[in-house]
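I have placed the structure first, in the form of structure tokens, so that the comments after it can refer back to it.
What you see is the complex with one protein chain gone and the rest in place.
In this document, chain identifiers A and B correspond to the written order of the chains, with residue numbering beginning at 1 in each.
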Amino acid sequence: MEFTVSQIASLLGGEIKGNSNASINMLGKIQEAKQGQISFLSNPKYESFVYETQASAVIVNKDFVPKKEVSTALVFVEDAYSSFTILLEEYYKFISFQKVGVEQPSFLGENSSVGSEIYRGAFSYIGNNVKVGNNVKIYPHSYIGDDCTIGDNSIIQSGARLYSGTFIGNFCVIHSGVVLGSAGFGFAPQEDGSYKTIPQMGNVVVGNNVDIGSNTVIDCATFHGDSTKIGNGVKLDNLIQIAHNVSIGDNTVIAAQTGISGSTSIGKNGVIGGQVGIAGHLTFGDKTSIGAQAGVGKSKPNGNIKLMGSPAFELLAYHKSYAIFKNLPDLSSRLKQLEEKVLNLPTFQESK
Amino acid sequence: MEFTVSQIASLLGGEIKGNSNASINMLGKIQEAKQGQISFLSNPKYESFVYETQASAVIVNKDFVPKKEVSTALVFVEDAYSSFTILLEEYYKFISFQKVGVEQPSFLGENSSVGSEIYRGAFSYIGNNVKVGNNVKIYPHSYIGDDCTIGDNSIIQSGARLYSGTFIGNFCVIHSGVVLGSAGFGFAPQEDGSYKTIPQMGNVVVGNNVDIGSNTVIDCATFHGDSTKIGNGVKLDNLIQIAHNVSIGDNTVIAAQTGISGSTSIGKNGVIGGQVGIAGHLTFGDKTSIGAQAGVGKSKPNGNIKLMGSPAFELLAYHKSYAIFKNLPDLSSRLKQLEEKVLNLPTFQESK
Partner (left out) sequence: MEFTVSQIASLLGGEIKGNSNASINMLGKIQEAKQGQISFLSNPKYESFVYETQASAVIVNKDFVPKKEVSTALVFVEDAYSSFTILLEEYYKFISFQKVGVEQPSFLGENSSVGSEIYRGAFSYIGNNVKVGNNVKIYPHSYIGDDCTIGDNSIIQSGARLYSGTFIGNFCVIHSGVVLGSAGFGFAPQEDGSYKTIPQMGNVVVGNNVDIGSNTVIDCATFHGDSTKIGNGVKLDNLIQIAHNVSIGDNTVIAAQTGISGSTSIGKNGVIGGQVGIAGHLTFGDKTSIGAQAGVGKSKPNGNIKLMGSPAFELLAYHKSYAIFKNLPDLSSRLKQLEEKVLNLPTFQESK
């Protein structure tokens, strides 16, 4: 990326004071930015840096009035912070999608099609009957099993693995080591104490704008025709376990190392902390909030609830109980004292 | 797979009423099945679907008497549900083992042998001195280090990794991202606060009929000649951690994200929940049951025990304590009230 200050100002709808031809190839924090970088000033407490910065340009709010001489180019906009964010996103998109072409050796099975502007890294594997959309980036060592579908503008990072029949929407990012569609944990106990595998023949369906963090695992549904479902806009952190037949509603976010057991359904706009465990066959409504490390064993279908503890109950109640738990030694000795006092009461001794 | 109804009836030892030549290529639920599919009716509450289904055949119990006209072929058997299960398993085996042959490029080291009916996916790696049995399916990107052994009819899914010397029995399924035989976590503290690596030179030995879920890790034993041992029929879910020198008895099942520390031994027929942590150098007998998220710090060598909590103790006792934990604010205020009452007792005040 290499732009002039004037090109960037034009993108942001801003006005320039200073060298509009200076060339910009990187973003930086105002305290650290160097020549060739563009930065921003939003919080007044960083104002002093604008007079010292080596950045080639700084984005400022349109009401900013310098108190000293400024050597960097200034770009005046409505909101400096959000303008910088726009630049950051554009730059990020640019570097995320810049790889194009096919590195060799790579594998493409029969009856599979890939869209335009695709990247297929070396040692990537695409099985048979796979449909890959436009502008999809498939990094080295990725495995796309037979009969998978990947929508436009999605990124499959190195070593992500899609078992047969997995469906991924548009604008998704599947990070390294993610496994989608492996066999759910279903085994029927036999009389001799052994277990028989229950065939797991469904698939995983991932909506649009979904991010799935590294080494997270999502198992396929049990029955052919059924799916483990990840809604639109869902954000999953690293090392999460999603069991067979789970359904996660739109825009729910889940932090790292959480596990959700089979057939449980989570509503929309949920916020689930890290290392949470949720039992199977439960239902949670929209806007369910679950604190880190909670162990949830009961359905809360109405949503709008905050849970904590293992087994989990209502967050505030948990904190009240836990506050007393921390003082249990005190409570216990007070009870003992009281017992002694009561036993030693003259009237009590008489009344025995 | 494409069979006639009569072929399927013959496999199940059932009798046909209807079109015995209809062709079947898929299994389906009676509510959703389409032409070409076979379904089953076991629970009477689904009976109405048998009169409406588009399935080409439905397996029913031999005492089933239709109350209306039925257009699908009926296959009468002893037990419709278990007959359907048999079909499901046969179909699952068929699709699981259908890949045969060697995709290129793939890597086969020196002095390594593979059996008949093998599948070696593109980019799979087999090191030196490896022995692979018959009907083994090694998916793309799998890594089989030097001196490994894999028994007959085992499946190594895409991107599973076997360090040198790993032994796997017959009829095992090792899912994507599983790591077997990586170095155990052994470090000797030095006087300067740093740690020296303790060489980990043993291996991992996996019995027959073992399933290991995606991204689970099993470390090798410390000493050359020793093994971390996974017994026959063990079922491990996803993202489990098994440390060096652990031993897990036959037919024990462990749910996702559980971790077992070094040198701990678990007996046969255990049931261990998800996100459980077990400390090192402990011994557990047969039929050990541990609730989800428990943290277990003491041996229970006699088996037949149910544990819960962190640190874990007996399940029922835990639930009793936890029930009171939830009401601690009430208990605490009752204690306070009582203290005040006793202090305000006239006799008590006199007796001071």
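Quick note on the criterion: a residue touches a chain if its C-beta (ideal position, glycine included) is under 8 Å from a C-beta of that chain, and two chains touch if they have at least 3 such contacts.
Just so it is clear, the model here is predicted, and its values are computed rather than measured.
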item: Option from A:8, A:27 or A:114 whose C-beta touches the chain left out; value: A:27
item: Given A:11, A:102, A:256 or A:317, the one touching the chain that is not displayed; value: A:256
item: From A:103, A:152 or A:314, residue that would touch the chain that is not displayed; value: A:103
item: Option from A:209, A:245 or A:289 whose C-beta touches the chain left out; value: A:209
item: Those residues of chain A which, in the complete complex, touch the missing chain; value: 26-29, 32, 88-89, 91-92, 95, 103, 105, 121-123, 139-141, 157-159, 173, 175-177, 209, 211, 213-215, 233, 235, 237-239, 250-251, 253, 255-257, 268-269, 274-275, 292-293, 310, 322, 325-329, 331-332, 335, 338-339, 342, 345, 347-348, 350-351
item: Residues from chain B at the interface with the omitted partner, ascending; value: 105, 107, 123, 125, 141, 143, 145, 159, 161, 163, 177, 179, 182-183, 185, 187, 193-197, 199, 201, 215, 217, 219, 223-225, 239, 241, 243, 257, 259, 261, 275, 277, 279, 293, 295, 310-311, 313, 317, 320-321, 324-325, 331, 334-335, 338, 341-342, 344-347
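Heads up, the rule we're going with is that only the chains that are shown with their structure count from here on.
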item: Distance from chain B to chain A - Cα centre to Cα centre, in angstrom; value: 26
